[in-house]
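The complex appears here minus one protein chain, its other protein chains still in place.
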Amino acid sequence: MGSVKEVMLDLRKHPTEKNWKAFSSKLHRSSIRYYKIVFTVKSSSKGEDLEKSCVELYDAGHSKAGTVPLFVKESGKIRGATAYLKGLRRYNKVI
Amino acid sequence: MEIINAAFLGNKDHGKSTLIGNMLMLSGSATQARIDEAKKYSKRFHKDFEPAFILDSFAEERREGMTYDTTRGEMEYRGSAFALIDVPGHEELIKNMISGASYANFVVLLVSAKRGEGVTKQTKRHLFLARMMGIGKAIVAVNKMDTVEYRKERFDEIKEDIQPFLEEIGFEGRDLFFIPISAYYADNLLGHSKNMKWYTGRSLFEIMRLLGGNGEGKEAGRLPLRIAVQSMLNDDSGSVVVGKIISGKLQLGEQIMVLPQGLVRRIRRVFVGGKAVKAARAGENVALGIGNVETIPRGSVIAGKHDGLVAVDRINALIFFSRKPEKDITINFCGAELGASLAILNNIDVTTGKRIAGKSIKPLGAADALLRTSKKIPAEPFEKNHELGRFTVYSKGLFIGIGIVK
Partner (left out) sequence: MIKQDLDSIETKAEFILREATSRFRNVAALWSMGKDSTVMLAIARKAFLGKVPFPVIHIDNSIDFPEAYEFRDSLAKKWRLNLIVAESAIKRNLIGAACCGKNKTEALKTVMAEYGFDALIVSIRRDEHGIRAKERYMSPRDKDFKWDYKNQPAELWDNYTSKLDTDGHVRIHPLLDWNEIDIWRYIKRERIPVNPLYFSNGRQRYRSLGCTHCTTPLKSKAKTVEGIIKELEADKDEERSGRSMDKEREYVMQKLRALGYM
């Protein structure tokens, strides 16, 4: 497996369970601390929202570390992936 | 702060929901969101603002303009807090009324002063039930005074009509109040109405404040020890008996008796709130270690060893029937169900409080009866101990009435 950045790239292409698990296991040893869910289109269906949205990840200094999808896709089925972000905190930089 | 429960009784259309809605609003206890919603719904149903909507939340109720079930609003004003419990006035819904009123510290009876709407049978039935359930304080609010030009004569008429009945069923002078109001126009609710200068008594809120707080907690502490067993639990050291202390108090090391079994044991462990303690008192939920015992079933009662509490299977009771029973009945006493049979001695007219001959059971009526239970139970007269002195009655799985031990 590669670095966190490589795993994130894989995820964006193929948000499978395997890739999510890999990402999750790399997470706590990485510098990523915060997540920010960016819902692209809100107040449409939750299902569509999932695919169109993403999660921005930030490090302890609030610098952006990358982006991952918000969903897991396995055999055509979609589920949310927020559980894989366990350990992270909501982005809280006060401007 | 202690919240005093006030049950609002009375026939439908006499304005209970309006009264409660206005009490909540005027005391500042209804949130702005609730008020806005009530306004919105008033508009939708083409009415002027209906305070009743503040409380009535079921869609059907709003549409049909009546209360189906008990509901409550909490009111805080000038240092006192009340739960205003609205119960349905319909005859078919008497069971809901019983549920709502059962928590009450006192009742507020609403009677309409409007011509053609006076004291009804249902009103009297509700009062009889309330008194039977142990509520001894009542406020009779004569409502819709605005429809009779706020005239004292009409108020007096209604007061004279109902006072004898109230006294007959046991509401006494000091704990019985009469007040003229208009719920819709808020006359005499929180303050004193300018429209009824002839009335020099307190406002409704002031009377409620006077009646609230019954010191029942202190009373319970002075009575003998009674615990209704809920179940048994196990921990590493053995089994414990679990239940709420209905009255009295207990200490580690004390001897107790479990009824109806007649088992005598010493209290070896006491837990309250998950912690081991040396003593416990009325109102607390306890877990007691009393050594090795066979399963003590739910509905058993723990009392002091020398209290003289006995288990019986023939009980003189007063029973109110919401429905006619089939032959076989069951009763629920202290949380446990058991089979029973009834022999009616005489009927009681709940609208007068008087006993009348007749051994058949009339729905929405009451009777003196001899209750025979399939097992012995440690019942006590209702006056001595409310929890051990009452039971609910079922027939074929349906609720059919309530009873108290005489």
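Which chain is which? They are A and B, in the order written, and residues in each are numbered from 1.
By our rule, a residue touches a chain if its C-beta (ideal position, glycine included) is under 8 Å from a C-beta of that chain, and two chains touch if they have at least 3 such contacts.
Keep in mind that what you see is a predicted model, and the values were worked out from it rather than measured.
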item	value
Where the missing chain makes contact, among the chains that are shown	A, B
Hidden partner chain, touching residue among B:Lys16, B:Arg72, B:Lys124 or B:Lys249	B:Arg72
Residue, one of B:Thr147, B:Gln163, B:Asn195 or B:Asn285, that touches the chain absent here	B:Asn285
In chain A, positions touching the absent partner	35, 37, 39, 42-50, 70, 72, 78-83, 85-90, 92, 94
Positions on chain B contacted by the hidden chain, ascending	1-3, 31-34, 37, 55, 57-59, 68-74, 76, 81, 95-96, 98-99, 102-103, 133, 230-231, 233, 235, 240, 242, 244, 271, 273-274, 283-285, 287, 298, 332, 334-335, 337, 386-387, 390, 392, 394, 397-399, 402
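Operating definition for what follows: only the chains that are shown with their structure count from here on.
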item	value
Inter-centroid spacing, chain B versus chain A (mean Cα positions, whole Å)	56
